[in-house]
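Excluded from the complex is one protein chain; the other protein chains are retained at their positions.
After this line comes subunit A, so read on.
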Amino acid sequence: MRPFRFTNAKDAASAVRSLTGNPNARFLAGGTNLLDLMKEDVERPDELIDITRLPLTQIRTITSGPNQGGLSIGGLGRNADAANHPLVRQNYPLLTQAILAGASGQIRNMATNGGNLLQRTRCPYFYEVSMPCNKREPDESSARAGCGALEGINRMHAIFGWSEKCVAVYPSDMAIALAALDATVNVRKADGQERSIAFADFHRLPGDTPEKDTNLNHGELITAIELPRNRFADHSYYLKVRDRSSYAFALVSVAAALEMKENRIVQARIAMGGVAHKPWRALKAEQLLVGKEASDATFRQAAEAEMAGARPLSHNKFKVELSNRSIVRALQMAVNGGKA
């Protein structure tokens, strides 16, 4: 690991100021992604600002503004605490399940809610500095420019929204549930002002700038994640399909949330993980479900409509059928209140 200066953030304002002043500085939260990448020489900060002692860990009901009655989850709270908070478990069980589907007990005790959203891709070419990767080496004149996965081993990679520049997928489970739940991300800017970013606008597709995972600017601090009030708690499910039954990243995951009136679907939210460079909202499938009676035939139709747009790579054609079945399965589970 390269040498770096270590400081403790005294308050949010000075943390944001310090980071803004040094393009090579990074916030250190749980460290579970950043330190790993520093050991691999993928991230090379010369300064780490520890933000974990800032008082941004609260989980509370929102009392005013557009998300009134919803829930605010502190950016520096730990994943394990968010998953187990009674208000989250009661009203947003989808989020609890998604967090608990990720990583391990130890890592969820360390990982923060803000850090989780900013974790970087697990593309093995990105991790291995001797391999070509546009995300790691955006400079076109670099000897390591290019995308190793495009023509390389791309079994784990994207089937939606990729570009010739990058075919990586975004690894967070938590974020897939947040996408389905229409969350917003509150951010503190360098000028001391706050801004809110709708979840759909937070992460990016790779396009020509795969080095940018999100629309967060350097120096901005995630202070909280807000969830609007909803009626999905009775009918939601997070399904994660992976190579082993636990402690592995998703091949495909589906966050499904339904609002039901008897057997009729009033509202539907479906977000998918493991298929794109950002949480993939299955809007076509959602539209097809609204107003319909819940049935396997309807679910299959919705899944097929969404998956018709998939563009698999050489090694991941299996993800298309796997996604089809996962959408159907997640919807069945959601209808039954999370039970098979």
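Throughout what follows, a residue touches a chain if its C-beta (ideal position, glycine included) is under 8 Å from a C-beta of that chain, and two chains touch if they have at least 3 such contacts; residues count from 1.
In this text, contacts and distances are computed from a predicted model.
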Can you pick, from "Ferredoxin", "4Fe-4S dicluster domain-containing protein", "Arginine ABC transporter ATP-binding protein" or "PadR family transcriptional regulator", the UniProt protein name of the chain not displayed?
"Ferredoxin"
If the hidden chain were put back, which of A:Thr57, A:Ser72 or A:Gln97 would touch it?
A:Gln97
Considering the complete complex, identify which of A:Ala15, A:Leu56 or A:Ala83 is in touch with the unshown chain.
A:Ala83
Write the list of subunit A residues that the hidden chain touches.
1, 3-6, 8, 28, 30-32, 35-36, 39, 48, 50, 52, 80, 83-84, 86, 89-90, 93, 96-97, 100-101, 103-107, 109-110, 233, 240, 245-247, 338-339
